[in-house]
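With one protein chain withheld, the remaining protein chains of the complex are depicted in position.
Here is chain A:
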Amino acid sequence: MNDHNVYQTNNSETEETPEQAQQEREKEMQDDEEELHKLLLPNVHDLPLTPPSAIDFNFVAYFAPDFLKPGHDQYVYRHANGLCVIGLAPTHVAFKDEGGITAVDFNVGKSDRSGFKVTGKRKKNAQHFESNTAVCKVCTNNDSYIVRCCVKGSLLEVNNRLIKQPGLLNSSADREGYIAIIMPKPADWLKIKSSLLGLEDYKRKREECFGSS
């Protein structure tokens, strides 16, 4: 930064030298940066101990206990934009088996759900599923269980990672272990919504699993 050639202009002393101008600019930049930094730093006292997760924040959680079969508890997380993420609720009977879930197979019903590709904004080629359509099969050491769509709509995506990492269901079935993403029509959502339970009702129903608070 230090110029070795000090260059003086011919005129009045009130004019800055380029060196001075450079220093001015740098000081200005420093001031700007400091101001910016002040804006960026939060007030520590305002920070919650544990913030709401992205899921808590952006989705509304619904539950379908005993979906078509006793013990087959599933969740439906609905985003504000209408998309629904479906998966296994923590009280699903599969989790009770020793060793938990060992394999996931999307090849159920008429086709392999993990195979198709949905393209474009309009989501062409998406399969239209009924709420009782099978999405996949989860296997444990003892048994296998069918996971259903729960919400009538277009199947946008299945969680392919579960094929190689079925353990995700055991560790985080409510996040990375989600099963699929469905896009229901507004009318279809309203129909199914009435048969689903909110978080509090679901907890109450499965009291024995959650214990008394």
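What we mean here is this: a contact is a pair of C-beta atoms (placed from the backbone, for glycine too) under 8 Å apart; a residue touches a chain by one contact, two chains touch by 3 or more; residues count from 1.
Everything that follows uses one rule, which is that contacts and distances are computed from a predicted model.
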Practice item. Could you check which of "tRNA pseudouridine(55) synthase", "Mitochondrial import receptor subunit TOM9-1-like", "Very-long-chain enoyl-CoA reductase" or "Coatomer subunit gamma" matches the UniProt name for the chain that's left out? Key: "tRNA pseudouridine(55) synthase"
Review point. So which of A:Arg161, A:Lys191 or A:Arg204 would be touching the chain we can't see?
Key: A:Arg161
**Study point:** Which residue of A:Thr17, A:Asn58 or A:Asn107 touches the chain not shown here
**Key:** A:Asn58
Exercise for review: Can you list, in ascending order, the chain A residues touching the missing chain?
Suggested key: 32, 36, 39-42, 44, 47, 50-55, 58, 79-83, 85, 118-121, 123, 156-157, 159, 161, 168, 175-176, 178, 181, 183
